[in-house]
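Reviewing the structure listed below.
Only a single protein chain was left out; the remaining protein chains are all shown in position.
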Amino acid sequence: MIRLTAGELAAKLGLNCCGPSERVVCGAAALVDAASEQLSFVGSAKYFDAGRASKAGTVVVPPGYEPAEGQAVIESPQPRAHFAVALGILYPQAAPAAGIHPAAFVDPTAVVDCTAEIGPGVRIGPDSRIGARTRILHGASIGAEVVVGADGCIHPLAVIHDRVSIGARCVLHSGCVIGADGFGFEFSGGRFQKVPQVGTVEIGDDVEIGANSCVDRAALGVTVIGTGTKLDNMVHIAHNCRIGKHVVIAAQTGLAGGVTIGDYAVVGGQVGVGDKARIESRAVVGSGAGILTSKIVRAGEPVWGTPARPLRQHLAQLATLARLSKRKGGA
Amino acid sequence: MIRLTAGELAAKLGLNCCGPSERVVCGAAALVDAASEQLSFVGSAKYFDAGRASKAGTVVVPPGYEPAEGQAVIESPQPRAHFAVALGILYPQAAPAAGIHPAAFVDPTAVVDCTAEIGPGVRIGPDSRIGARTRILHGASIGAEVVVGADGCIHPLAVIHDRVSIGARCVLHSGCVIGADGFGFEFSGGRFQKVPQVGTVEIGDDVEIGANSCVDRAALGVTVIGTGTKLDNMVHIAHNCRIGKHVVIAAQTGLAGGVTIGDYAVVGGQVGVGDKARIESRAVVGSGAGILTSKIVRAGEPVWGTPARPLRQHLAQLATLARLSKRKGGA
Partner (left out) sequence: MIRLTAGELAAKLGLNCCGPSERVVCGAAALVDAASEQLSFVGSAKYFDAGRASKAGTVVVPPGYEPAEGQAVIESPQPRAHFAVALGILYPQAAPAAGIHPAAFVDPTAVVDCTAEIGPGVRIGPDSRIGARTRILHGASIGAEVVVGADGCIHPLAVIHDRVSIGARCVLHSGCVIGADGFGFEFSGGRFQKVPQVGTVEIGDDVEIGANSCVDRAALGVTVIGTGTKLDNMVHIAHNCRIGKHVVIAAQTGLAGGVTIGDYAVVGGQVGVGDKARIESRAVVGSGAGILTSKIVRAGEPVWGTPARPLRQHLAQLATLARLSKRKGGA
C-alpha cells in the first residue's frame, strides 16, 4: 500500500484538492468504514450527509459538496471513476517478478518473454509464447501452441488448453478453463460417439474471465471473446459462441453452442441462452432469464423471464397472474 | 476403517447396547445394503420393518424398536445424529502427516505450525500463517498474508488468495477459490475500467465450502462468511456479501454483490440473489428462487419462485394458472 498526501493524489488524478492537502492518504474504505488516513468517495448529492459524517480524511466528491471540518476533498465530475483510478494508485498491482521459477515445467520450444513471471508448478507446453510482463502464477496449466499477450495475469490453477490465443492485458482468474472440448456427440449404434472438437478459442485484449468459468473450444473454427469483454465467475461459454467487444456477463450464466452476442451487450447472472440464439449489440438481458434456441434479442428494452420477453410485457403478465390469483381466492 | 464391538461402539457414543454386544462392527451402510459386520440406523418408527429386514448386525434405533434375531441395537433418542457420530468413529479422518513436503513452495516468511501437513506442489506465500494440525493438500494455492486456523483441511487444488483469513476447523473442498477479485468495473470512455478490488474475505470457524465454489474479495472492506456456515458445491458469493452464522446454502446458488444473510437462514440450490438483497435470520428460500435487488426476505414463511414470494402465494398463482389454462382449452 502506498502512502501519499491528498494533494499528491489529486495531482496524480489530474484534479484539484481543496482543504488540508497535506493530509496523509494510505488505503481506502467506504464512507462508513473509513478512518482518518483513508480515502473514500461521495458518489452523488444523495451521499453528501454521509460524506460529512464519515471519518475519512480525504474524499473524492462531485461539485457542490461542502466538506466536513478538516476533510480534504478532491473534486471530480465523475467521483466513482476517479476513485477507481485512485485505488489503482493506492494499491498498485504486484510487478511481475521476472523469470521462470526453477520448479516450473516450461517446454524448451516455448518462448517466454524475459520480463514475464512464471510461477512454481506452472506448465507451459511446446511452441507456446508468453508476452512481456505477463504473470503466470502457481500451478497454472498452459498447453501447446498457446499465445498469451503482454501485461496479462493468469491466476493460480487456471487452465489454457492447446492452441488457444489470448490478447494483451487479460486477467484469467483461478480455476477458469479455456479451450476444453466442446460438448459434441453423435448418437450412433446405441451410444454417443464423440465428435472431435478440433477448433480453438480466441480471446481479445483487456478481457477478464472469472474464477471457475469455462470457455470451450469450437467444434470447427473458433470460439471468440471480443476485446474488453468481462465474464464473472462460473460462466459457461459453449463451443462456437462469438461474443463481441465490451460485453459484460454476470456470474453463473451459460451459453449453449453457437450463440452470438453483439458489442456492449449486458447479460445478467444465471441467464441461460439456447443454441444459436443471437443477443444483439447493446441488448440487456435480466438475471435468470432463459433465451430459447435461435431466438434474437434486440436492443431497446431489456428482456426478462423464461422464455425471455420484453420487461414490461413480463411484468404485466406477473401482475395479471397475481390479480387473478387473488380474485379467485388464492393467498 | 476401525473394527470394534457393538458394545464398545455404544460406550463411545454414551449409549446402551442391547442384544449381542460382542458383534463386530466394521463399516456402515444403509439398511438395504448393510452386511452383518456393518452398522446401520433406523431413523424413525416408519423404518422399523426395514430395520428388522436388514442384514445389518448392529443398528442405531429409536426407543420402541424390536430387534431382529441376533441384531445388536444401540438405542438413541436421536438415531440419525448418533449414527453420524458413529461414522466419525468408524471412519476416522486421516491424521495430518506433520511436515512440509519437499516439493511444496513455502515462502521463508510464512509460519507453518510444526504439526500441520503441507502436501506436494502446495504454494504458501509470504507472511501467511497455517495453524496446528491443518492439512493443506496437493497443489493447493495459498497467497500472501493468509491466515488458516487450526484443525482445518484445504483439499487439493483449492485456492486462497492474498490476505484472506480462515478460521479453525474449516474444510475447503477442491477447486474452490476464495478471494478472487470481485466483479467491479466502471464504464468510462467506451470501455469497462477495472475497479481494483482491494478488500478481503474473512471466514469464521467450522465453515465448509464445497468444490468449485467461489467467494470473492470485497471491493472495499470485507466479504464475510460466519462461523458454522456451510456452502455446497459451485456456490458463488460476490464481493461484499455478509453471510451470518450457521447458514446453509445449497449447490449452484449465486449471490450478487453486497447481499446479507442472517444467522440460521437456509437457502436452496440454484437460487439467485440480486445486489444488496437481505435474507433475514432463519428465513428459508426454496430452490431455484430468484430474489430481486434490494429485496428483504423475512423469516416465517419460505419464499419461492421468481420474483420470490411467500410459498402459499406462489402455489396459489401456479394453481390459478393451471385452472385458467384448462378452462380455456389448454392441455
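Labels for the chains are A and B, by order of writing; each one numbers its residues from 1.
The definition used in the following text is that a contact is a pair of C-beta atoms (placed from the backbone, for glycine too) under 8 Å apart; a residue touches a chain by one contact, two chains touch by 3 or more.
From a predicted model like this one, the values you see are computed outputs, not experimental measurements.
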>> So one chain is hidden, and I want to know which residue out of A:N16, A:S44, A:T109 or A:Q317 touches that hidden chain in the complete assembly.
In response: A:Q317
> Among B:A30, B:A95 or B:I296, which residue is in touch with the absent chain?
Replying inline: B:A30
> In the full complex, which of B:G139, B:G152, B:G167 or B:G182 touches the chain missing from this view?
Replying inline: B:G139
> Which subunit A residues would touch the chain omitted from the figure, given the whole complex?
Replying inline: 103, 105, 121, 123, 139, 141, 157, 159, 161, 175, 177, 180-181, 183, 185-186, 188, 190-196, 198, 212, 214, 216, 220-221, 234, 236, 238, 252, 254, 256, 270, 272, 274, 290, 306-307, 310, 312-313, 316-317, 319-321, 323-324
> Hey, which subunit B residues sit against the chain that's not shown?
Replying inline: 27-30, 33, 78, 80-81, 84-85, 87-88, 90-91, 93, 101, 103, 119-121, 137-139, 155-157, 171, 173-175, 206, 208, 210-212, 228, 230, 232-234, 246, 248, 250-252, 269-270, 287-288, 318, 321-322, 324-325, 328, 330-331
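We take it that only the chains that are shown with their structure count from here on.
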> Where the centres are mean C-alpha positions, what is the separation of subunit A from subunit B, in Å?
Replying inline: 27
